[in-house]
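Here the complex is missing one protein chain, while the rest keep their positions.
For reference, chains read A and B in written order, and residue numbers begin at 1 within each chain.
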Amino acid sequence: MMKNSRLANIGFQLAALVLALLFTTLILVATGAPPLEAYKNIILGSVSSLDKISNVLVTWVPLLLASAGLLITFSAGLWNIGMEGQITLGAIGTTWALRLMQDSSLPPALVIVLSILAGMVMGALWASLAGALKTFGGVNEIFGGLGLNFVATALTLWLIFGPWKRPGVGSMSGTEPFPEALWLPMFPDSRLSPWALVLAVVAIVIVYFMLQGTYFGLRLKAVGKNFRAAYMLGIPTWQYMMISFMLCGALAGAAGAVQVTAVYHRLIPSISSGYGYLGLLVAMLVNYQAAWAAPVALFFAALNIGSIQLPIILKLDSSLSGVLQGMLVLFVLMVEGVRQRLMRRS
Amino acid sequence: MDTNTIIIGLAGVLVAAAPLLFAVIGETISERAGVTNLSMNGTILLSAMGGFAVAVTTDSILLGFLAGAGIGAAVALIVAFSSITLKQSQVAVGFVLALVTRDLSYFLGNPFMGLEGPRLPAWDIPLLADIPIIGPLFFQHDLMTYLSYVLILLAWLWIFRTRPGLMLQGIGERPAAAFVRGANVNLLRYFYTVLGGALVGLAGPLYSLSVKAGWKGTISGLDGIGWIALSITIFGGWNPARAAFGAYLFALLQWLGLVLQPSMPGVPSQVLQVAPFPLMILTLLLVNIGDAEWVGRTLAAMPEGARRFFTKLLRAMRASPPAALGVPFESD
Partner (left out) sequence: MKVELHSIHKHFGKVHANDDITLNIPAGTIQGILGENGAGKSTLMKVLSGFIQADSGDILLDGKPIIIHSPADAIKHGIGMLHQDPLDFPPMRIVDNFILGAEGGLFPNRAVVVRDFKLLAEQYGFSIDPDSYVDALTVGERQQLEILRLLWLGARVLILDEPTTGISSSQKVKLFATLRKLAAEGKTMIFVSHKLEDVEALCHQAVVLRQGKLIGEMQKPFDPKKLVAMMFGKEISLGARQVAKPGEAILSLQHVSLEDVRLKIKDVSLEVHAGEVIGLAGMEGSGQGPFLRACAGLMRPVGGHVLLKGQDLTGKPYHAYKHHGVEFLPASRLEEGLVPGLTLTEHFILAEEPKGMFIDREYGRKLAEERIKSFNIKGTPVSTVESLSGGNQQRALLSLLNDPLSLVLIEHPTRGLDIESVIYIWSKLKDRCRQGAAILFISSDLEEVLQYSDRVLVFFSGKVSEPLDAAQTSVEQLGQLIGGRGWPEKQAV
């Protein structure tokens, strides 16, 4: 029985994947593009060379950090859509710290570590804004978070074209790159840093154990499932909500810090690259279970990298990967609805 | 600024608010029935792109608008099916759709980027357009702007004055009570969600064929409008009249921002561009803060006069959503 239902579950998930592929195929056919060619390009674009695989991992790191953070807020029943802004503020915080310390006599390793910490603190502070609006102002975190995302983007632009502009004139290519000494150490000939990989993996492992086995995790779940009852049971609910926002923000900040110290080595306008929204999709897709976050995030990262080739080779917009990812989550939700309906029937 | 400039500016505010009105009233209707369509931001983008593409291909403005409404209705149908029939979270489905439809609009809109398309023509209303001040202010616009006036009135009348409108309130407020009074709750929810979605879908072509004519992909300047519209819906307290006030206020503030920008050279343009968003947060704060627990405690600790004053003030700003918003209904 147990085995049966697990098999059935896998079947349902596969059905969702097939439906999502079917939908994107229809879209491709409708636009007159060759679907198989497109899929082939996406797959080859993500795994055909060591370089591409390393690019996938470069994308995987911030995405996994974002997903790990969002698992915390989802446990507390919160939709932290402000993730994008928190990643951005993390990047700003890191850039700011690097700018402050780059001419000092501190050892570079310490500067890098402090800058990443600065990014995490900034991310947490920005998240606490959305948290405070929610807990003290009754403003739904979806709207608070979204508003703050747009503000964060504007802040980045202002910094790039204003106070932090390159010598001469500011440009969309971002701030002046930092000297190589202040980069996170990389694998040779790539933008992939072993330290960033370690950071992401450690983060998801910690989040997994925190949610599975600790008092904190259980209490957070209680807050998420029934805020009022949790309060009655003696759990300091608003403190837990704020903490979950700030932990999530800190992980978002770490993602932003990695983007600056390992990937771009400077602040660029859209430094969050949509990892916040994508992380929300990952968390929904794994049904808020931490154990699955790493592989699913890897799959999404591969789709993102794979689709970069599309405009060049097939003259298609790379947003196809977003369509495929979104449809996958949508179909998983709908298939889950069908499954529940069938279960109620029987 | 002379009077003429002000009139032209204010007239522009009415035109600029028209798409917002369609979106906000569409969402108000859908939420009145108990369904939040969170996909609005993407729906507007997709219908803007789709409406533009259809209008360019067929050279028909009308078909462009119909395509927009159709796209809005189709997305709303997915929301309705997932939340009413499959009982999945409206927030989850709506949010995913907001992302998918946005990406879809960029993907499908790629071939139409930067094309020259038809524009909704202005059409002065005879006689009315000639009245001084009033004429140029209200009656020298396009058909959709006039329809937006009518829509406010119609939606208000429907919700508060007609028999089916009372039932619409009923299914969002207490579906079980509506059911014993003969309503087919879920069917009505489908209907109003799709209708609301179609209205939201009209907002798209209204941008791409008139207010912000053309399709420029990610730099069309439409990303974010849907979220603003969602907040205006809340600010509007699910009442079309108050929602319309919110939409006009928003358009007015945006215009004032543009007008005042040259006189404030110290403020970078990026700041003014995002000014609507902190404003959105602020309005939501005003509408919701009365529900926060600490506010009740603080009020209780105040002397009587102050307590009475603030309680009244908070209650006047407050807007309570339909009680069954987001709650699935099953007749047993």
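Following the convention adopted for this analysis, a contact is a pair of C-beta atoms (placed from the backbone, for glycine too) under 8 Å apart; a residue touches a chain by one contact, two chains touch by 3 or more.
What you see is a predicted model; the values in this text were computed from it and never measured.
Engineer: Among the chains included here, which ones are touched by the excluded chain in the whole complex?
Structural biologist: Output: missing chain touches A, B.
Engineer: Sort through B:72, B:170 or B:257 and give me the one touching the missing partner chain.
Structural biologist: In the complete complex, the chain left out is touched by residue B:170.
Engineer: Pick out which of A:5, A:49, A:214 or A:340 touches the chain that's been left out of the picture.
Structural biologist: A:214
Engineer: May I ask which residue of B:127, B:150, B:180 or B:316 touches the chain that does not appear here?
Structural biologist: For the chain that is not drawn, the touching residue is B:180.
Engineer: Identify the residues of chain A touching the omitted chain, counting contacts across the whole complex.
Structural biologist: That gives, for chain A, the contact residues 213-216, 218-219, 221-222, 225-226, 228-236.
Engineer: State which residues belonging to chain B touch the missing partner chain.
Structural biologist: With respect to the unshown chain, the touching residues of chain B are 161-164, 166-167, 169-170, 173-174, 176-183, 296-297, 300-301, 304, 307, 320, 323, 331-332.
Basically, only the chains that are shown with their structure count from here on.
Engineer: Between chain A and chain B, what's the gap in Å when you average each chain's C-alpha atoms?
Structural biologist: So the centre of chain A lies 29 Å away from the centre of chain B.
Engineer: State the interface residues of chain A toward chain B in the complex, per the touch definition above.
Structural biologist: 27, 31, 79, 81, 133, 135-140, 142-144, 146-148, 150-151, 153-155, 157-158, 161-162, 277, 280-281, 284, 315-317, 319-320, 322-323, 326-327, 329-330, 333-334, 336-338, 340-341
Engineer: Touching residues of chain B toward chain A in the complex: what are they?
Structural biologist: 38, 78, 81-82, 85-89, 91-93, 95-97, 99-100, 102-104, 106-111, 217, 224, 227, 230-231, 234, 268, 270-271, 273-274, 277-278, 280-281, 284-285, 288-292, 294
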